[in-house]
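A single protein chain has been omitted from the complex, and every remaining protein chain is retained in its original position.
Letters are used for the chains, namely A, B and C, taken in the order the chains are written, and counting of residues starts over at 1 for each.
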Amino acid sequence: MSVEKLTIAKAINASLRTALETDPKVLIMGEDVGKLGGVFRVTDGLQKDFGEDRVIDTPLAESGIVGTAIGLALRGYRPVVEIQFDGFVFPAYDQIVTQLAKMHARALGKVKLPVVIRIPYGGAIGAVEHHSESPEALFAHVAGLKIVTPSNSADAYWMMQQAIQSDDPVIYFEPKRRYHDRAEVDTAAIPGPLHAARTVREGTDLTLVAYGPMVKTCLEAAAAAAEEGKSLEVVDLRSVSPIDFDAIQRSVEKTRRLVVVHEAPVFFGSGAEIAARITERCFYHLEAPVLRVGGYHAPYPPSRLEDEYLPGLDRVLDSVDRALAY
Amino acid sequence: MSVEKLTIAKAINASLRTALETDPKVLIMGEDVGKLGGVFRVTDGLQKDFGEDRVIDTPLAESGIVGTAIGLALRGYRPVVEIQFDGFVFPAYDQIVTQLAKMHARALGKVKLPVVIRIPYGGAIGAVEHHSESPEALFAHVAGLKIVTPSNSADAYWMMQQAIQSDDPVIYFEPKRRYHDRAEVDTAAIPGPLHAARTVREGTDLTLVAYGPMVKTCLEAAAAAAEEGKSLEVVDLRSVSPIDFDAIQRSVEKTRRLVVVHEAPVFFGSGAEIAARITERCFYHLEAPVLRVGGYHAPYPPSRLEDEYLPGLDRVLDSVDRALAY
Amino acid sequence: MTVDSTAARKSRRSGAKRAGAKKAAGEPELVQLLTPEGERVEHPDYSIDLSPEELRGLYRDMVLTRRFDGEATTLQRQGELGLWASLLGQEAAQIGSGRATRDDDYVFPTYREHGVAWCRGVDPTNLLGMFRGVNHGGWDPNENNFHLYTIVIGSQALHATGYAMGIAKDGADSAVIAYFGDGASSQGDVAEAFTFAAVYNAPVVFFCQNNQWAISEPTEKQTRVPLYQRAQGYGFPGVRVDGNDVLAVLAVTKAALDRARTGEGPMLIEAFTYRMGAHTTSDDPTRYRRDEERELWEAKDPILRLRAHLEREGLADEEFFAALESESDALAKRVRDTVRAMPDPDHMAMFEHTYADGHALVDEERAQFAAYQASFAEETN
Partner (left out) sequence: MTVDSTAARKSRRSGAKRAGAKKAAGEPELVQLLTPEGERVEHPDYSIDLSPEELRGLYRDMVLTRRFDGEATTLQRQGELGLWASLLGQEAAQIGSGRATRDDDYVFPTYREHGVAWCRGVDPTNLLGMFRGVNHGGWDPNENNFHLYTIVIGSQALHATGYAMGIAKDGADSAVIAYFGDGASSQGDVAEAFTFAAVYNAPVVFFCQNNQWAISEPTEKQTRVPLYQRAQGYGFPGVRVDGNDVLAVLAVTKAALDRARTGEGPMLIEAFTYRMGAHTTSDDPTRYRRDEERELWEAKDPILRLRAHLEREGLADEEFFAALESESDALAKRVRDTVRAMPDPDHMAMFEHTYADGHALVDEERAQFAAYQASFAEETN
């Protein structure tokens, strides 16, 4: 039987295991990914079963991790690199932006860098500073990277398979607050395209676009709105670069209203790009401006404030009401 | 006489000189800023006149430059740091994003980091890779930073004075292709607010918003459009964080059409934020969607292609026509 | 309290095999002034001469720090803190180095320097705010010249170096001490700090607590030679000190700070110690290390060691120990009470302090949020 109920964390683990089994070139690298199995246990048991040569505890240096992963990829390996928390990706930012993203173009396609960078991201876990951020926009602006983020176990499994198979560098953002959400995974299914959005709830009055941890929040918002007689469609973006604008457009042409929700700060966030492009595409369809719900222009706050900082049900519904009021 | 005709490069030099003269805590730091006077000669003559203790040639390590500048600021200094070219800011990105931007909030306001980071940016100088980029969006998304960019000599002078006086970290992007543009600077003037936009040409049919190197391009576009009987208003943004949305809104309420122009890639660029927010603010005023003109989703190309990659007169006018056609 | 401040300039090699330079088979030498059994030994390069009162003071510092630390761990288990990073086992490294600093020196800690904070006069309850989640750092760094905890590994080494460059520019004779761990030694920022410190001859002491582990990774994952040797290649001296020997740490750190303040530039101290507990309360060390290792190090416990010395030499009586026990209890109670009473920050605090001079967007978002919150109040009305 290939259908199993798995948490998101376990689904990623299973996917990494499958990759290690089927492709001898796949490597796992990062801080504490080996014996400990990662601080979230996402790589649990992999070093034990595949050895230190394939599941590599690295020195504590993110630029070094990504930089050596690039070298390993040049040698024909397919490294899957873990950044321990969102806020610790920045020491590697230079390697990601100036090397990983650009080398394929620099070489006119003559080298490929199939590197996956796993980043547990987002808040709501009561953590200290740097452990709750959502930096996806800082990567999406950079050409040469692909950015995906699953919201459920099946996607977690399959999108990791596809990310590893991709010949492009992929940043794979893991919604850490949802690691323990459990759902069915069919490991024998035929997955859809990696960068296609998915409508996870149909509706007619307004479209909610979200990805990663906010998909569940939006589904809850849609359920709550339904009780008030409002029919919200929820689109799980799944990919932040490229963005499946066609799917959003189709939905908005139907609902004529759009609210984009993410944890990252609104200013220069994904919502801006979506609002700008969908407004251009759907100018005559939109009954209301595209509204955005996200973090504020402030460092991620101390955890006792994160409930206020993060978009929750109420803030989503507040924006829905505002959009419907146009 | 305090009015002089200066190039942008000389105006910045004069402003740094004034700051060094008036505040003993001001320091200049960076690679080759001393004896050489910087690869663009922006710091020319300053080490000779103020000594190696104030104008510091640093080791070749951008994280080190920004990191030690933070330490110097904690000690009460006001370092003005040069990053030699836009594409070389990324090794310092971690220090900028996780430390420089966040320390004031982390300390609940008890420490201030008056650090200015000068970055010559943008293309059209026929340079090799990494020397022509426009990374402003990658900083604007990050709370705790302020981002400004002058388009002319007078602003170059005064905005540097204000950036140095600011108790917040300021990233000061210098439009390197305009370094040699010359204009009058009144060093005795009373400058307006650092983060206010300025209408540099009045018009009635459409608003062009630009900053840094693209202001001149937009003025040229407006002049060309005028010959065809189209009246374009040009707003020089001057500040990318914060953005003077009020000024844009006022203009758009009048012209009802907006095109945003920047060199940086369109995807997740400044234009997205401006389009999203102005559409929300001016939903019933806009006759056309906000259009964006910028770089493509590709690494900055080899210089023989940069004329095609960068927004020029024709591409701006093409978007103007498209906006007017709604 | 006297420490031979010129000592550090002498060659490290010259001390090999002599009394006080402890060296297990295959292990590099190590400055030691107090054996695990509490016996005073001499070292050719580093000497120290403390009064009984000073010795009792160091003991008190370590005991209170450990008690505070244990109380914080308990508070985390009780849900009062979100996380705690215990210093258990590293008391000597922290108290020894912390007590070596002068008031005008400046300290850049990691997130584990609770003992150093204690020495600097930071109220321990202030350290708990960030672990409780009510702030990101609850003290004024300039009040005690003790910077905020830095979580991004290695960053503070550069801040410390820059600060020290500023001291040199000011012509002051203060010094800076930058703490970091064995894991942190791999970060580029630490290497760049070494480069800047050396080139500018900055008065900064790099104090690496090699507690053998970076979460689950042993030091072999960061280096194949002892970390103190790193310094040589950058042109300044490095020394390994027994990090569980508070006297040796004090002597070596004081010498290094004095060296820095007299214009001799940076120095690297590797305090060889052991993280006796978990990395943080979120960590489960049984997954990656064996109990025997911990037991081995318990025999070198920094507090027991100094106690043995005090007892052996008759420098402290029962009354002292009993009084200290009460003082510990009182501290623990105060910490407990203070933490429990720590209020959650006001929601509007999110919008404070992002900028010193304000920012239009923050103003706009603050106003929107206030209106949004007010809308609930209206609904309830």
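Throughout what follows, a residue touches a chain if its C-beta (ideal position, glycine included) is under 8 Å from a C-beta of that chain, and two chains touch if they have at least 3 such contacts.
All of these numbers come straight from a predicted model, not from anything done at the bench.
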Which displayed chains the hidden chain touches across the whole complex: A, B, C
Of C:30, C:231 or C:303, the one touching the omitted chain in the full complex: C:231
Omitted-chain contact residue, chosen from C:29, C:45, C:91 or C:192: C:192
Of C:132, C:147, C:221 or C:261, the residue in touch with the unshown chain: C:221
Interface with the unshown chain - residue positions in subunit B: 31-32, 34-37, 39, 57-61, 63-64, 87-88, 90-91, 126-130, 267, 296-299, 301-305, 308-309, 314-315, 318
Subunit C residues that touch the omitted chain in the full complex: 185-189, 191-192, 195, 198-199, 201, 220-225, 229-235, 238
Residues in subunit A touching the chain absent from view: 53, 58-59, 61, 63-64, 66-77, 91, 94-95, 98-99, 102-112, 143-144, 146, 166-168, 195, 241-245
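The criterion applied here is as follows: only the chains that are shown with their structure count from here on.
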Central chain (by mean CA position): A
Centre-of-Cα separation between subunit C and subunit A, whole angstrom: 37
Length of the line joining the C-alpha centres of subunit B and subunit C, rounded to whole Å: 41
Residues of subunit B whose C-beta touches two or more other chains: 94, 98, 102, 105-106, 143-144, 241
Contacts with 2+ other chains: residues of subunit C: 135-136, 152, 188-189, 354, 359, 361-362
